[in-house]
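Here it is: the structure, laid out below.
Of the protein chains in this complex, all but one are displayed in their positions.
And then subunit A:
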Amino acid sequence: MSDATTTSVPAASGRNIPDRLISPAARALKSWEMLLLIVAAAIFIANSLASPYFLDPWNLSDATFNFTEKAMIAFAMAMLIVAGDIDLSVGSAIALCSTVMGLAMAAGAGTPVLVLLGLGTGLACGAFNGLLVARFGLPSIVVTIGTMSLFRGISYIVLGDGAFTGYPASFAWFGQGYVFWVITVEMVIFTLAAIVFGVILHLTNFGRMVYAIGNNATAARFSGIRVDRIRFILFLLTGLMSGIAAICLTSRLGSTRPSIATGFELEVVTIVVLGGVSILGGSGSIPGVVIAALVMGLVTFGLGLLNVPGIVMSIIVGALLIGVIALPRLWSMLRRG
């Protein structure tokens, strides 16, 4: 009977106390990140054997578009989930940012204004979620389900079944430009975001506070952490990254429809969970999320080369999401007998 309660929390550790800890090198080898890296390498090798076009640098460069925009949001989402919250409105926030940029473009705004508006709208979406969750203490799942409807709903009100097209040529640089040879602008933004978020989460006080909140928000409050303020900042960051992703995606597609970025939230959460971030909060790492983004990108690109339709890919993404959480639990259940 007590099994029923323990299933929702990770199995209690410390039941048997080992004489010595495993060495750091061995621990790194056994880590989730290492497992992911091996999976990524295996998929890479399998893809290069399956298709002669895979190893072409330009092809690989194109393949990164599969994940760069989602991964940018995934870094912020990872911190949010580590802190024990979730934001399901990111796809809709992209739609709203893109719509605002489209309106400004139609009014004759130039590229710098469009970028500022994209970032500003993203921040506003994040601030709205953060206000409702952190200030008014509402559960983040329902709030962001509500704003998911609201943000995209505003896009539908503005656009109906129409679309904005005809963005200025200089705006195309974000989603279609190259910095150097095959290195795309989006890849550079992705790398910078990975470094910035990695440093914030793993090397700063702020990052330690995020883990503390995720493990025990009450204890964190008692140790003097401004829990509500940090949760608000995390929502703000997620909104900001949605804004950046919206700029890249709009620039790459060159148009805005209200259905833009539908289902992004699922793929972003999948990348985060695949990256080893506990959905219950309190643990996870940015390097894991980076590798998970690569795995997702490689899987979807490989399947694309094999002509697998998009909806079948989404089945695989869904199965991946459940599988990566279920398999370790099944494994430990079987080992315990």
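By our rule, a residue touches a chain if its C-beta (ideal position, glycine included) is under 8 Å from a C-beta of that chain, and two chains touch if they have at least 3 such contacts; residues count from 1.
Here is the rule we use: contacts and distances are computed from a predicted model.
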Chain excluded from display, named as in UniProt, from "Branched-chain amino acid transport protein", "Polyamine ABC transporter ATP-binding protein", "Protoheme IX farnesyltransferase" or "Autoinducer 2 import system permease protein LsrC": "Autoinducer 2 import system permease protein LsrC"
Listed residues A:182, A:266 or A:305, member touching the removed chain: A:266
Of A:153, A:287 or A:304, the one touching the omitted chain in the full complex: A:153
Footprint left on subunit A by the chain that the document does not show: 1-9, 86, 132, 136-139, 141-143, 145-154, 156-157, 159-161, 217-218, 221-222, 227-228, 258, 263, 266, 269-270, 273, 279-280, 309, 311-312, 314-315, 317-319, 321-322, 325-326, 329-330, 333
